[in-house]
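All protein chains of the complex are present and in place, except for one that has been dropped.
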Amino acid sequence: MEQTTTVTEFVYYADMFGTAVFAISGALAAGRLRMDPFGVTVLAAVTAIGGGTIRDTILGAQPVFWITDTTYIWVVLLTALMVMLLVRCPRRLSGKWFQLADAFGLALFTVIGAQKALAYGASPLIAVMMGVMTGVVGGMIRDVLCREIPLVLRKEIYATASIVGGILYTISLEYQVAQVPAMIIAMVGALAIRVSAIYWRLSLPAFELNGDHHD
Amino acid sequence: MEQTTTVTEFVYYADMFGTAVFAISGALAAGRLRMDPFGVTVLAAVTAIGGGTIRDTILGAQPVFWITDTTYIWVVLLTALMVMLLVRCPRRLSGKWFQLADAFGLALFTVIGAQKALAYGASPLIAVMMGVMTGVVGGMIRDVLCREIPLVLRKEIYATASIVGGILYTISLEYQVAQVPAMIIAMVGALAIRVSAIYWRLSLPAFELNGDHHD
Partner (left out) sequence: MEQTTTVTEFVYYADMFGTAVFAISGALAAGRLRMDPFGVTVLAAVTAIGGGTIRDTILGAQPVFWITDTTYIWVVLLTALMVMLLVRCPRRLSGKWFQLADAFGLALFTVIGAQKALAYGASPLIAVMMGVMTGVVGGMIRDVLCREIPLVLRKEIYATASIVGGILYTISLEYQVAQVPAMIIAMVGALAIRVSAIYWRLSLPAFELNGDHHD
């Protein structure tokens, strides 16, 4: 019983860590476009909590998670402030270590999203979708607000890692694996794929249409 | 009674056909931008089920329709896969036959959306809005993700067909027309307008502002 509490607590702190990492990536995107402090905060928030917000409204899990527990908002606000005060040279933050932290956030958000969907009675297919949505939709809204085609739709093996993590998690649970090992299996799988993609610069082949010019 | 079952079944299969047609239009848009398989699938899904999803969250009809019946998701996934495997020359798919299928989807989605709104106690005005939303918002999100100003806002007589269909449907029901003839009246009306617009290349006059340069 005490062990369960420890795991729950660890997941909670890890969730806040992932929230901060995603918020940093939003704040940096805002900085590149010379947004003002409000813009930086909005981009940080959208990237960190946007995916989970859409997941909750689709599931009918309202009020959404950050209304019930405002710690998420404080983490976003504090992260946005710290980025504005401390970061001048973002290269350090877009380096390998940050990408690794971001991969960890992606893997964890996927598992948390899938878990919540299952708790609301969704099927495994929907659970995987909700996991991926939690992991990648925040970044997609960030990119749209920056007037860009979401990078995740174009080439990087990013969503793939999330999909594999979600599938591993739901299949493990189907095969009666307990909650904690299922989470570990899923996160290790997602991280392995994402880290390999970063390390070897892998990307999926694009679907190209010939003989058709976009007008 | 048996007739009602047959009609319900026909509408259901027609709905899946419309979902596939809208998914194709999303997948083709992704292909034009050389997205990867994840991007193709997301664009297909957003175009096919985006409008109905927003309709359901606005009405409070959660969990949204494709969580209750995952067949929609399977149709989208299968369609996206087939487009990626089979389509190389999209011109055939953007021809008259495809536009006709798309017009059918638009007309049906409008009626289904209006029907759902009425079932949730909405007024006829809101039912028309929800019908139009179901028909056109998916394509709008697709265009935004492709970094384009939604075509439906600019010139084609596309939304107009949906609006007329929605109005015909709700007025028919107000005048005590039964469910099935009301659906047929609405769909014939919407299709007639959309097909005429395609055939004669009609478009609404634009609202232009002079003497004002956007800054």
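The letters A and B name the chains in turn, as written, and every chain counts its residues from 1.
Going forward, a residue touches a chain if its C-beta (ideal position, glycine included) is under 8 Å from a C-beta of that chain, and two chains touch if they have at least 3 such contacts.
Keep in mind that this is a model prediction, so the values were computed, not measured.
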**Of A:Met16, A:Ile73, A:Leu100 or A:Val177, the residue in touch with the unshown chain** = A:Ile73
**Item:** Of B:Leu86, B:Ala178 or B:Leu209, the one touching the omitted chain in the full complex
**Value:** B:Leu209
**Prompt:** Who touches the missing chain here, A:Phe10, A:Phe38 or A:Trp97?
**Reply:** A:Phe38
**Request:** Write down which of B:Val7, B:Leu78, B:Ala119 or B:Leu153 is the residue touching the left-out chain.
**Result:** B:Leu153
**Complete:** Where chain B meets the chain that is not shown, the residues are 57-60, 62, 120, 122-123, 125-126, 129, 140, 144, 147-150, 152-155, 159-160, 163, 203-212, 214
**Message:** To test your reading of the contact rule: which positions on chain A touch the chain that is missing from view?
**Reply:** 27-28, 30-40, 42-43, 53, 57, 62-64, 67, 70, 73-74, 84, 87-91, 94, 144-147
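Throughout what follows, only the chains that are shown with their structure count from here on.
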**Complete:** Turning chain A onto chain B by a C-alpha fit takes a rotation, in degrees to the nearest 5, of 120
**Prompt:** Any idea how many Å lie between the Cα centroids of chain A and chain B?
**Reply:** 30
